[in-house]
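Before anything else, here's the structure in question.
Missing here: one protein chain of the complex. Every other protein chain is in place.
Note that the chains take the letters A and B in the order they are written out, and that residue 1 is the start of every chain.
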Amino acid sequence: MTINHDLFKLTNLPERPNKPRENGITMVMDKGLSTFQAASLAESGEHIIDLVKLGFGTSLVTPKLKEKIAIYKQAGLDIYLGGTLFEAYLVRNQIEDYKRLIDNLGISTIEISDGSISLEHEKKCELISQFAKEYKVLSEVGSKDAEKIIPPYAWIEMMENELQAGAWKVVAESRESGTVGVFRGSGEIRTGLVAEIERKINIDNVIWEAPQKSQQVWFIKLYGSNINLGNIAVNEVSALEALRLGLRGDSFDFFI
Amino acid sequence: MTINHDLFKLTNLPERPNKPRENGITMVMDKGLSTFQAASLAESGEHIIDLVKLGFGTSLVTPKLKEKIAIYKQAGLDIYLGGTLFEAYLVRNQIEDYKRLIDNLGISTIEISDGSISLEHEKKCELISQFAKEYKVLSEVGSKDAEKIIPPYAWIEMMENELQAGAWKVVAESRESGTVGVFRGSGEIRTGLVAEIERKINIDNVIWEAPQKSQQVWFIKLYGSNINLGNIAVNEVSALEALRLGLRGDSFDFFI
Partner (left out) sequence: MTINHDLFKLTNLPERPNKPRENGITMVMDKGLSTFQAASLAESGEHIIDLVKLGFGTSLVTPKLKEKIAIYKQAGLDIYLGGTLFEAYLVRNQIEDYKRLIDNLGISTIEISDGSISLEHEKKCELISQFAKEYKVLSEVGSKDAEKIIPPYAWIEMMENELQAGAWKVVAESRESGTVGVFRGSGEIRTGLVAEIERKINIDNVIWEAPQKSQQVWFIKLYGSNINLGNIAVNEVSALEALRLGLRGDSFDFFI
């Protein structure tokens, strides 16, 4: 669907699937928005945002958190708490408290990650498998540490295992800045790594964190309008949707 | 006028013309704001923003677009759709649909550009001339492609022709980033180019896209408080106005 199609009548735009959808997903990073800002984001994003991540531990310091979650849900946006918070509970042996928290918040999607902790991969897959019985699980692959370079075969193996264990999608970590994981410190893309992953993993099962515009352009150019993209800044949501439709200078000639 | 003059009583501030005005224009880039954000921008910008550009194709993916336009109009802000959208219609031979769209939206200012398409300059001037009969026309000069370096004489010739054809102002393209056109990829200013343009073209007829603070400072230092500036980010509007008044560190000693 295209939001103002009847008004604009612009022809030959790339198809975008309706929500809920398995590809063409846009995941947004909320770093502690107020209820005012959430209402604003929900208005802009009702049809184009799939997932809102309450980034790292910001949910813990957000007043009116339940009201905010209600606003997002009302607009059909799926919410989850950033993986760093999950890790904070895990490292403190408070996983049961974590489950109580998300149940209390009415959240049914969770992120299982090990970006800031050491976690045996087998243990991570067990956690995925266990949580997948009750929740929709996003599992994140890749370290937040720019020094830890994971070779392509290991990326693929982890992604395969985590999907096998029950993850709905795997998320390719890049941080809010887009400077680790499939990106170099400069934000440049490790194109060979992405290509190898794409040969082995169904790309609809991956959400690529790609906060920088140049990264978004690269993914859309190579893999089309409906590539799953994440860690989008709240004020870039409409701009990304225009980019997906070839209605920005950077992608203008991809689809005509 | 200076907004809080009666309250602040600060003397020796540079004069700023009242709206509607021919110079001292601030053009803002709206990349898909919600109605909440538009109301907020309208409050801040009622007296200091002249033009709001609904950037590239974001208007097509903005829910409550008509409500948003009404909010801006109510506050006396002139709205137009980004030139990239015009080009999307033009390249699809849908110019009549474009006219119906803007009439339907109650928009009377349009941007005619060729930043993403190839368009014979004669044809562009014909379009300007044709639209100028019914609309206020902004015509944009310069490519979005950093590789296409246009020499000064060609900038001047195009600007002269487009103004002659009926453009209200010509806009010097620099993108949202401020890295093409009169700027180098680094954002640095092609000072010789600007100086040559200024010698030949009445500078009140040009709007310089200058999203970076250093670029704004440079233009204000050289051409004064009332230089026309565009592609200002929504959260920099008041900061730019303070800069124009010499009330920011960067411009503090320009006017005293």
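The rule is short, and it goes like this: a contact is a pair of C-beta atoms (placed from the backbone, for glycine too) under 8 Å apart; a residue touches a chain by one contact, two chains touch by 3 or more.
Keep in mind that this is a model prediction, so the values were computed, not measured.
Visitor: Taking the full complex into account, find the residue in B:Met27, B:Ile48 or B:Cys125 that is in contact with the omitted chain.
Guide: Final answer for the missing-chain contact: B:Ile48.
Visitor: Among A:Ala70, A:Leu101, A:Leu119 or A:Ile201, single out the residue that touches the unshown chain.
Guide: Reading the full complex, the residue touching the unseen chain is A:Leu101.
Visitor: Given the full complex, what residues of subunit B touch the hidden partner chain?
Guide: Residues 2-5, 7-12, 36, 39-41, 43-44, 46-48, 235-239, 241-242, 245-249, 252-253, 256 of subunit B touch the chain that is not shown.
Visitor: Given the full complex, what residues of subunit A touch the hidden partner chain?
Guide: Interface with the chain not displayed, on the subunit A side: 31-37, 55-65, 84-85, 87-89, 91-92, 94, 97, 100-101, 104-105, 115-117, 144, 175.
We adopt the following convention: only the chains that are shown with their structure count from here on.
Visitor: Centroid from C-alpha atoms only, then distance subunit A to subunit B, rounded to Å. What do you get?
Guide: One centre to the other, that is 34 Å.
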